[in-house]
Every structure is written in structure tokens, then in C-alpha cells.
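Before I ask anything, here is the structure I am working with.
And then chain A:
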Amino acid sequence: MGLIGSLYRSSVGKKSIMAASGLLLSLFLLTHMLGNSVSFLGRNAFNTYAERLHSLGVLVYIFEIGLLTLFLIHIITGIILYLENLQARPARYSVNTSEGGRSWGSRTMPYTGVIILIFIIVHLMNFHFTDKSVPVADLVRELLSSPSLAFFYIFSLVALALHLSHGFWSLFQSIGFNHEKYNPLLMKGALVFSILMGTVFILIPVLTLVSRSFLL
Partner candidate 1 sequence: MSKIELTLKIWRQAKSDAPGRLQTYASGPISTDMSFLEMLDVLNERLTREGEEPVAFDHDCREGICGMCGAVVNGHPHGPEKETTLCQLHMRHFKDGDTLVIEPFRAKAYKIEKDLVVDRSSLDKMIISGGFVSVNTGGAPDANGIPIPQKNAEEAMDAAACIGCGACVAACPNASAMLFVAAKVSHLALLPQGQPEQARRALDMVREMDALGFGNCSNERECEAACPKGISIRNIARLNREFLKAAIFSDED
Partner candidate 2 sequence: MKLDPKVPGGPLAEKWDKHRFDSKLVNPANKRKFDIIVVGAGLAGASASASLAELGYNVKTFCLQDSPRRAHSIAAQGGINAAKNYQNDGDSIFRLFYDTIKGGDFRAREANVYRLAQVSNNIIDQCVAQGVPFAREYGGQLANRSFGGAQVSRTFYARGQTGQQLLLGAYSALMRQVKKGKVEMLSRREMLDLVIIDGQARGIVTRNMLTGGIETHAAHAVVLATGGYGNAYFLSTNAMGSNVTAAWRAYKKGACFANPCFVQIHPTCIPVHGSYQSKLTLMSESLRNDGRVWVPKNPGDTRPPAEIPEAERDYYLENKYPSFGNLVPRDVASRNAKEQCDLGKGVGSTRLAVYLDFSEAINRDGASVIFQKYGNLFHMYEKITAANPMHEPMMIFPAVHYTMGGLWVDYNLMSTIPGLFVLGEANFSDHGANRLGASALMQGLADGYFIIPYTIGNYLATISSKPNDTGHQAFRQTADDATEKISKLLSIKGKKTVDEIHRELGLVMWDACGMARNEEGLQKALDKIPAIRDEFWQNVTIPGSGQELNQSLERAGRVADFLEFAELMVVDALSRKESCGCHLREESQTEENEAKRDDANYSHVSVWEYKGKDSSPEFHKEPLIFENVQPSQRSYK
């Protein structure tokens, strides 16, 4: 705890915690995305995947607690950073212009973060704190055939992609990786990663809405 405590007392330390938790959360998202893409193989494959996952028993709980901790760390640290940053410039400029460094992703980090948090709560209500006996494919079709919820999903997942487009390279910078040769690649990689994640995740509500056969 000594180390964590001392990291928390400094700006660079807090950023490294943000980066480390962000990296682990990105890895989780990657597995989640791979899991979701099973849905494209059809209803049975998707249901089997979900059942297998749930049958892991106590491992699932451990994983969930870990994930929850990561989220809490990421969110709380983010809020602290946001508030500190707000205080660092009490009097604002009358004209605000970008120098050209900021991206849409970086500019909206706190806001996309809040959207993602709300989305996670809704998403957990929808799929986690629910009747687990209903096959997951049915659950998806039942919930996401409602256009309003599907659009909320799509909107939130766009926000997630935007969040990742900055977060995924920024985390490397925060832990000290920025090499002249590889950084341009990393920044492009972050863009590809975020688009890939966004697309795969968004395909599910989109296909549910437009396809008559998806998961049926």
C-alpha cells in the first residue's frame, strides 16, 4: 500500500494508475469483444459460450470482483484528476481555441467516461442482474429489439470507441512509453483498436434491429 499511496499523492502516479487500470480494462474489453463475436456464429454457439462462461463458478466471482475494483479505481482516479484539473485554472479564457494537439477523443474523455459509466450500469441491469435461466441470445433479442435501448447502446458504444481512441495510446505515454519510431504506429494502432472494438460491439444492437435472422 505504501507504493500505491505514494503514487496517489502525485499527479504522475495517479496518471500511471489511470493508465494501468485502463490497460487492464482494455484487455477485458478485448476478451468481451471476442466473446461477443461468437454471436455472429449463430444462436447455439452464443448460448453455449455463455453457459460455459457461467459454469466457471467461483472463478467468475473472483473475476467480477477484480473487474469491479478496476472500474472503481479508474472511475475514482478519473474523478479526482478531473476535479484537480478544474481547479488548476480557476479563471477561464474568454476565447478557447485548440492549438491542434487535441483530438475529439482526448477532448471528451471525462464526458465519454460518464456515458460509459451510465452504460455499464444499464448494461449490468440488463444482462447481469437478471434471470440467468433465459438463454443469452433470447435476452439480447428481447432487449435490443427495442429501438430506444438499441440506440442508447449504439450511442454509448460510440462513446466507448472515442474514449479508447485517446485512452489506448495515452496510457502508454503515461507509463513512459513514447518512442520516436514506434509512437506513430501506436497512435494509429489506438485508432484501429477503438474502431474495431466499437464496430464489433455496435454490430450486435445494429444486427438485432435490422436482421430478421440474427440470433434466431
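In the analysis below, a contact is a pair of C-beta atoms (placed from the backbone, for glycine too) under 8 Å apart; a residue touches a chain by one contact, two chains touch by 3 or more; residues count from 1.
Inclusion criterion for the candidates: all candidates are chains of the complex that A comes from, given by their letters.
All figures in this text were calculated on a predicted structure; none of them were measured in a lab.
When the candidates 1 or 2 are screened for touch with chain A in this complex, the one that qualifies is 1. On the chain A side of its complex with candidate 1, the touching residues are 3, 6-7, 9-16, 81, 84-85, 87-102, 106-107, 109, 166, 169-170, 172-180, 183.
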